[in-house]
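A protein chain is absent from this complex, but the other protein chains hold their places.
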Amino acid sequence: MTSAERYVTAAYLVVLAVVLAYVVIYAFKLSRLEREVGELAELARRKKEEVA
Amino acid sequence: MTYLADVGTLARKDLLLELRSRDTVPAMLLFVVSTLVVFNFALPAGASAEAAYGLLWAALVFTAILGLTRAFVAEREQRVLDGLVLAPADRSAIWLGKAIAVVAFLALAEVVALPAFALFFEPVSWELVAAVALASVGFAAVGTLLAAMAAASRARELLLPLLFLPLVIPIVVGGVGASIADDPGRYLGFLALYDLIFAILSWASFEYVVTE
Amino acid sequence: MISARGLGRSFGVKRVIRDLDLELAERELLLVTGPNGSGKSTLLALCAGLLAPTQGELEVAAERSRIGYLAHEPLVYRELTALENLDLYGRLYRVPERRERIGMLLERYGLWEARRERVATFSRGMQQRLALCRTLLHEPDLLLLDEPYAGLDEGGTALLDAELGGLVGTRTLVLATHDPERMAPLATVRLALA
Partner (left out) sequence: MLAAAAAGLLLLGISLAFYWVPNAPVEGFRQRIFYIHVPVALTAYACFFWAAWKALRLLWTRDQRYDLESYTAVHMGVIFGVLTLVTGSIWARTSWGVWWTWSERQLVLFLVLFLFYSAYFMLRYSVDPGPRRASMSAVYALFGVVLIPVSFLAIRLAEGLIHPVVFTHDVGDKLSTSQLVTFGVCFAGTLALAGALYVNELTGKRLDERLSELREALS
């Protein structure tokens, strides 16, 4: 690989890396959202029991 | 006509407030001279004249920031801005009145800064004076709007420079160009264009910043 | 004069006012009561147009120039004198015979002697009196008064009682207070916020 080839490849890989990083951050966010939904579902269930 | 009367009323109120409390203009004067003195030591010996003009523009930008951070302090203290917003005057008149006051304060600072610059560093040309005048209008137009935003935020004084600096980079380019280029007319024209565009934009959008 | 349907206002996720329905005709007196943080001030700011509803609808049939709004803060410059402040508002509201009107109000609220002193030197009660002058200056049709008795001494309270007594029936009034006893007999509509 010439140095030009290396730099060009690096430029494309950087874009890929940023997109992947975004996906990873989004995965963390999704798991947080899942946990929060779980907590809220639990909260709603308990409220319902209290009323009953 | 009533619009101009409102603008006059509001601008006069700002000048009266400054005359009463005297806390912005003296600070700006002292600041701009101190900055020039600091720059004298920041410039390496034998630095070019161009560099000195560049530093003058940096000093003017920071002086403008200093004045703008104080622009809405009186209104914020007691939520007076709410009172002005509720008055039947057009909200853009509040912006225009305040911007006129800011231009007046900047002009006072520049009346001191330019002779001081001529004394310490390089001669001041008519083109430079014209550029400084045009730049003051641009600083005041954009700065008054952004100061109103910053006043509504928690970060307040901290936020204003962050919002302000990227927006006034074109003014610095135009100002430095008018000071050192062989054809200052182009740069003065650019500054006038900047003033026109951003004054209209700020004038039209101020209402959205102070109301819901 | 005021009509709200399903009115709601949140600050972030905190909902201060929810699902409020309200009809207020002209020349009525609405008494808004409730503990601290129940949304009284928010409701008045919504009616004044300072805040926008986040849910539902709110219609106020009065132009901006015909509304008088008395807030917690007096909405005057601390570094200006009483006279300068009222003159500023008088000009902005285009009050006819401004000087006479301002002089009359300052006289009535016992601020004439102090008219050339900076507001910063005023006591809380004097600031409230000045705020009342500012609110009444342009003889508004709709008055939104947020805790108007706050900070007033006996003399001030009596003055305000007399003023409100004269306004009831000729103007539309919205009064927010945590102490409902005082205005209760005059109220035509009551709203208790929780």
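Here the chain labels run A, B and C in written order, and each chain numbers its own residues starting at 1.
Basically, a residue touches a chain if its C-beta (ideal position, glycine included) is under 8 Å from a C-beta of that chain, and two chains touch if they have at least 3 such contacts.
Keep in mind the model is a prediction, meaning the values are calculated, not measured.
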item: Displayed chains contacting the withheld chain; value: A, B, C
item: Touch criterion as defined above, residue of B:L29, B:A99 or B:I180 at the omitted chain; value: B:I180
item: Touch residues of chain B, complete complex, unshown partner; value: 145, 149, 152-155, 159, 162-163, 165-167, 169-170, 173-174, 176-177, 180-181, 186-187, 190, 193-194, 197-198, 201, 205, 208-209, 211-212
item: Positions on chain C contacted by the hidden chain, ascending; value: 10-15, 51-52, 54
item: Missing-chain contacts mapped onto chain A; value: 2-5, 7-8, 10-12, 14-15, 18-19, 22, 26, 29-30, 33, 36-37, 40, 43-44, 47
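By our rule, only the chains that are shown with their structure count from here on.
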item: Distance between chain centroids, defined by C-alpha means - chain A, chain B (Å); value: 44
item: Separation of chain B from chain C, taking each centre as the mean of its C-alpha atoms, in whole Å; value: 36
item: Interchain centroid distance [CA atoms averaged], chain A/chain C, Å; value: 50
item: Residue list for chain A, restricted to those that touch at least two other chains; value: none
item: Sites on chain C at which at least two other chains make contact; value: none
item: Residue ranges of chain C touching chain B (in the complex, touch as defined); value: 48-52, 63-65, 67, 69, 71, 73-80, 84, 88-89, 91-94, 118, 134
item: Residues of chain B that touch chain C when the two form their complex; value: 2, 5-6, 9-10, 13, 16-17, 20-21, 74, 77-80, 82-89, 211-212
